[in-house]
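Scroll down for the structure; my scribbles are underneath it.
As you look at this complex, bear in mind that one protein chain is not there, while each of the others sits in place.
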Amino acid sequence: MKAGIVVFPGINRERDMAIALELASGHKPRMIWHKETDIAGLDLIVIPGGFSYGDYLRCGAMAAQSPVMAAVRAHAARGGHVLGVCNGFQILTETGLLPGALLRNAGLRFLSMDCHLRVERADTDYTRHYQAGQVFRAPLAHGDGNYFADDDTLDRLEGEGLVIFRYATPEGAITREANLNGSARNIAGIAAPNLRVLGLMPHPEDLVDPLMGGTDGKPLFDGLVAALAA
Amino acid sequence: MARDVNQALAREFGLSADEYQRVLDIMGRTPSLTELGVFSVMWSEHCSYKSSRVWLKTLPTKAPWVIHGPGENAGVVDIGEGLAAIFKMESHNHPSFIEPYQGAATGVGGILRDVFTMGARPVANLNALRFGDPALPRTKRIVDGVVRGIGGYGNCVGVPTVGGEIDFHPAYNGNPLVNAMTVGIADQGKIFLSAAAGIGNPVIYVGSKTGRDGIHGATMASAEFGADSEEKRPTVQVGDPFTEKLLIEACLELMATDAIVAIQDMGAAGLTSSSVEMAGKGGVGIELDLDAVPQRETAMSAYEMMLSESQERMLMVLRPDRQEVARAIFEKWDLDFAVIGHLTDTGRIVVRHRGVVEADIPLDPLAEQAPLYHRPTEETPRPAPLGPVADPGGLAEALMTLVGCPDLCSRAWVWDQYDSTVGGQTVKRPGAADAAIVRLEGRRRALALTSDCTPRYVLADPEAGGAQAVAEAWRNITATGALPLAITDNMNFANPEKPRIMGQFAASIRGMAAACVALDFPVVSGNVSLYNETEGKPILPTPAIGGLGVLEDAAQAVGYALAPGLELVLLGETAGWLGQSLWLREVAGREEGAPPPVDLAAERRNGDFVRGQILAGRVRACHDVSDGGLLVALAEMALAGDTGVSLRPGPEGVAPHAFWFGEDQARYVVAVADAAALLAAAAAAGVPARQVGRSHGADLTLPDGHTMSLASVRAMHERFFPAWMGVESA
Amino acid sequence: MTKAVVTVMLKQGVLDPQGKAIGHALHGLGFEGVGEVRMGKRIELELAEADPAKARALAEDMARKLLANTVIESFKVEVA
Partner (left out) sequence: MTKAVVTVMLKQGVLDPQGKAIGHALHGLGFEGVGEVRMGKRIELELAEADPAKARALAEDMARKLLANTVIESFKVEVA
């Protein structure tokens, strides 16, 4: 698997992501500066977490307009894999590669804590090493993770099976309490119709090592490596 | 700004009559407004340490592992494998009172710059916070703003906030304390200092543009607050963490080359202190051309530019042949880059603006003749002994009161707003261990980090309190298995011109120094914040200690969360010391007595024993016993691990409430599989040890037969902050 | 030079937790008779374009491309 990580000014989880990808694939990912436009030859483009451009106008808004995103869009159009985590998810919605938007957390505070995610389907390249219905733990760290889309869009996402992760209790129940940021229908992660573009708010890349408190996030990367092994 | 420079203006700038006379003597003429500004900020308490220097010099600062002690932007210690930890703590107390969000945010930004200016990538932030009475609406507003500000800045720059401490006391009503600490990692061979060198070398300004922010911030930080402090408000600066993030990356990129001769952040007193200190340390002169300074506002005067405290700026001296390499890096990161001067052999700072020499000051006398005061001190009288105190209501009730009180309740509401995992190296997050554990990227080695101080002890007995603060930091690091290496300190005190306050300062330093020596725990950096009082009401004396330790293998770190089926052993001597305890204050309603004595030999012996047991793999959980005493420590361990505990009665001869809530020092609770083996080892090492209970189930069973569910204790423990702040449910 | 002001508000139907929290806090402060509260952004731009109509068109273009996310927000441009 040849992976690249897009680095926007203000991104800050690119190193975490590189560690997780290298651990799973044995290769250091390529770091892609936001002004680069040639990303040919990569299987997976990751847009990591952080505060691109400080998130000063709207999370992800300025990054979505940068030159590299045109190349990412083209990569996605070719059927390439794109993973956006946290700020990366926000950037993907701002770019239009994924529907909806991420609003301010319902409690209006930045939240940094572990959450539990229920895997809604295991037949994607991102979730093939999980079971459908399995619950795993992941740290989240964001101020704007409250997923919003209009009801038609939500119905379509659900109808087409594009909701990939939901906030759940450790037992897998979809409750209001488990929905830490107030997301519509507890949605934590969604995919594009071809299931190759995925965005999620929590950080599986920060839970890939027993020392950091667990390896719950590792199957996501192992699954990708298995799917994209050249 | 066409004001005459005279003694009255000098007084407004914070210079005494004597100090102004000294300026006249050095200059041999009436200084210009800009020159007066330079003198006033360089000779402010904040920059010159004029009241504290004589005492700070008595702190132990050396050890074989200390690479740079106090005097540089931050302290530097050898942490093995060719790496250095660079760390410091700094206050932003006054700005945080005036504008809590921005005050705290820019405090974090400032301390980050102190650390990355030396070549380190910042890897962790901590903060030590003291607030007034929670019953006051103002306290709530300040806490909310400070916590948001720390998170807003730290989260955005992508440095995990991994620890800290929070106390409440009415003494901080008009003067909260916001102390921020940053820890960074550098290669030992790539440490950058601030001494300028190379006559003719260019002086470079990088970062954000200069505005009229915070003019006279350094002198404000050196003045007592009065009813007119509202009027001082326009000096507040706004932080820009995005620019700081770019500055970190750009500086680290440049530091990988050989372009930099010297570098220093522009902190308090901005361009003035950075240029004067860089030139002064290097024994060279410096000439600045203010027309070249990137400016955000129009028509700024030389005085304004020299004193501006605009954030996110750095000053560097570069090798002339590397100037374009450096420019390209800063342009890549969209940061301003300007050559604003050069080094000279004149030993003077010369400042030009629009063709006029606005300042021309000899640097040696500016530094050497800076005021230095041996202020009178008055000892704090020994507190009267406490005498016996009856237990008004039993252990269970007291425990509930204590775990729910603002000083002991869960801080989760706070740390949940701080990104503690960014970087992917946080092994022990807030609430998991006595010190935060942060691994070094790509290695097994890890740092243990903590911040500690018990101001009520320091008030009652400044010397014992100073020693206790250092000892607690050492103990918190030890309790994770790490080896304590060094501390940074943040000395927050009231008006040093009052002998009682200066006496607190001096005695605290004495106590700290004794503890540093006994524990091999030198001071490598620090900060002093004086005049923390409002309308004559002083804060509690607060020498906040930031401690750093190292673990060879992060996997050896233990936290305090209990698992079921373990034996609980108390290490260290328990006399049942209730003087100045939280039990006495919260349960008996009295703030009295002497604080617990600090026996440094016992501290050392017990701690070395505990660390040895942890590194030998015999300890499953460990917690030091501090505020609230033994029963609170046990409850915290039970809550963290969601595992119940059954306790045995304490010894004969110590009243139960004194045994369970006394705050005797040098104690730890360890959870082990084999208590007999541990007791034998402790006996052999001369460490008092006593089995106090075991872990199992979901209840807390007290020695008096009371059983309380962990859920009910948790509800009490986690209630205060969300209820106070009115947390809206999602 | 023309000054343009772009006002960006959440669309009706998009929950505005900030507005709600402000309403709540106003009640807490003892202000009565406060109904709905909505919070949005105001962006003031100095544009070199002297012609007001062209300046407006420019600002509208900026709003569509960057300043507003039309999935959740609507915007209004005023030119002084």
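A, B and C label the chains in the order they appear, each numbered from 1.
As a convention for this text, a contact is a pair of C-beta atoms (placed from the backbone, for glycine too) under 8 Å apart; a residue touches a chain by one contact, two chains touch by 3 or more.
Since this is a predicted model, take the numbers as computed values, not measurements.
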{"item": "Of A:G54, A:G107 or A:G182, the residue in touch with the unshown chain", "value": "A:G54"}
{"item": "Touch with the omitted chain, as defined above, among C:K20, C:K41 or C:R56", "value": "C:K41"}
{"item": "Identified contact with the non-displayed chain, of B:D144, B:D187 or B:E297", "value": "B:E297"}
{"item": "Sites on chain B contacted by the missing partner chain, in the whole complex", "value": "98-99, 101-102, 208, 211-213, 233, 236-240, 242-243, 296-297, 310-311, 334"}
{"item": "On chain A, residues whose C-beta touches the chain left out of the figure", "value": "53-54, 56-57, 61-62, 65-66"}
{"item": "Touch residues of chain C, complete complex, unshown partner", "value": "1, 7, 9, 19, 22, 25-26, 29, 31-49, 58, 61-62, 65-67"}
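Following the convention adopted for this analysis, only the chains that are shown with their structure count from here on.
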{"item": "Pair sharing more residue contacts (C-beta pairs) when A-B is set against A-C", "value": "A-B"}
{"item": "Distance between chain centroids, defined by C-alpha means - chain B, chain C (Å)", "value": "41"}
{"item": "Contacts with two or more other chains, residues of chain B listed in rising order", "value": "728"}
{"item": "Junction residues of chain A, two or more chains touched", "value": "105-108, 182"}
